[in-house]
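Notes follow the structure.
Omission of a single protein chain aside, the complex is shown with its protein chains in their original locations.
Letters A and B mark the chains in the order given here, with residues in each chain numbered from 1 onward.
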Amino acid sequence: MIYLWAFLVGGAICTLGQVMMDGFKLTPAHTMSTLVVLGAIVDGFGWYDPLIQFAGAGATVPITSFGNALVHGALAELERDGWIGIITGIFEVTSAGISAAIVFSFLASLVFKPKG
Amino acid sequence: MRRGKQTWEFNQKPTIIATATVVGPDEGKGPLTDCFDEINDDPMLQQPSWEKAERLLFERACELAISKAGKQTEDIDFMAGGDLMNQIISSSFAARNLAIPYVGVFGACSTSMLSLAIASQWVDAGAARTALAATSSHNSTAEKQFRYPTEYGSQKPPTAQYTVTGAGAAVVALGGSGPRISSATIGKVVDMGIKDPFNMGAAMAPAAVDTIKMHLSDLNRTPKDYDLIVTGDLASVGKTIALELMQQQNIPIEQTVYDDCGMMIYDFAKQKDIMAGGSGCACSAVVTYGHLLTMLTTGKPKRILVVATGALLSPLSYQQGETIPCIAHAVCMESEGY
Partner (left out) sequence: MAKVDRQTAQKQHKQQQQQKEQANYQALAKQNEPPRPLGTNMLKAFVAGGAICVFGQAITEAMVHWFDFDRKAAGNPTVAILIMISVLLTSFGVYDKFAQWAGAGSAVPVTGFANAMSSAAIEHRAEGLVLGVGGNMFKLAGAVIVYGTVAAFVVGLVHLILKSLGGS
């Protein structure tokens, strides 16, 4: 069942991205930035976690979950350490994604040449 | 000899004594595949970078043209060349290796006719006995500089154009055998406020029409006086707009055959990546030097006008919210003995 919701919710978020790119003529960078901020705001209201419960990877795989993870980090540290947590906590939860992207991209650049 | 506002009429009618066209794999798969001197299967030409590959294409086209003319590089008095790269490094580095006195020019995709017009002026005025005009472009260097890294997954819209990978060179001299250059019109920069870098055709069409209009009025001619008028790279979107503009401005283009190099170089049915059509400095260069001039030599068309079109933006100007100013340069070529 969660597979169905993963498909539907993930697909819907991507479709929203497509509307932004084709309908509003935004560049991919503008679109992704907007979606990330959207994810952060949705998590600010506490609505993103329930979405993850219900749609699984449909909510964790799109870039919106990056915004959610950044906010989670900030809020968790805020709870724990007070106001400084807003700054210290931001990258706590997302480090897997960013580290993986940096390391694998670097390794790829050592081995592969662009194909055009 | 200046005629009208912005046209040079060449009393000596300099001859294009040789041309050379060198292209990449996609151009080799298009309808003009038999027209090119050299087709490279490897778009990187076994070089360590795209930029070095483009430089090599430029050099090869120049060397081949010079050798086809039965000359040595020392025989060429001056060369005019340009390309799309920042600081026109493809031409400059090739000029370094060729060691020919060099005038670097930037006309974006109009460089082919810009450099040919300048070379013809030199020869006609006696400022050069033999001159070389050359230009190049490369799909990957253009994508890397103007748009995105080549492996980036961005979805191109239907108005986007596909930069031609190739280089074209022409050797110009007085006398000798070959098509003659009778006149050239230097264009003005025209900007109608188009901002979308993925719709160059719409940005460039007004410049093309302006130059065609000025060329005809400067020489007191109509389209009927030409067997073929060809724009450089307006592609499908720009060509349609240009036809409408010419109708609005009462230019009877239907008196002659009108086509566009960007629409001639690729097979729209089989090559799906090209969207609206070809673009890049090499587009007008390889189609003109490889195909159109051969048509002039075999005698069917007697007089053609090639109007190369260029968009003079940079990635920075676009990011700063600027519009896209464009320019078009025209060269009139005739068959020998016309």
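The criterion applied here is as follows: a residue touches a chain if its C-beta (ideal position, glycine included) is under 8 Å from a C-beta of that chain, and two chains touch if they have at least 3 such contacts.
This structure is a prediction, so every number in the text was calculated from the model and none was measured.
Engineer: I'd like to know which visible chains would be in contact with the absent chain if the whole complex were considered.
Structural biologist: Across the whole assembly, the hidden chain touches A, B.
Engineer: Identify the residue among B:194, B:246, B:286 or B:328 that touches the chain left out of the display.
Structural biologist: Here the residue in touch with the unshown chain is B:194.
Engineer: Using the document's definition of touch, tell me which of B:12, B:33 or B:49 contacts the absent chain.
Structural biologist: Answering carefully, the residue with contact to the hidden chain is B:49.
Engineer: Need a quick check: the contact residues on subunit B for the chain that isn't drawn.
Structural biologist: Residues 48-51, 144, 148-159, 192-194, 199, 202, 205-206, 236-237, 240-241, 244-245, 273, 276 of subunit B touch the chain absent from view.
Engineer: Which positions on subunit A touch the chain that was left off?
Structural biologist: 2-3, 6-23, 28-37, 39-41, 43-44, 56-58, 60-67, 70-71, 73-75, 78, 83, 85-87, 89-91, 96-98, 100-102, 104-116
Following the convention adopted for this analysis, only the chains that are shown with their structure count from here on.
Engineer: Considering only the defined contacts, which subunit A positions touch subunit B in the complex?
Structural biologist: For subunit A paired with subunit B, touching residues are 21-22, 25, 28, 113-116.
Engineer: Applying the document's contact rule, which stretches of subunit B touch subunit A when the two form their complex?
Structural biologist: Against subunit A, subunit B makes touches at 43-44, 50, 139-140, 149-151, 154-155, 157, 196.
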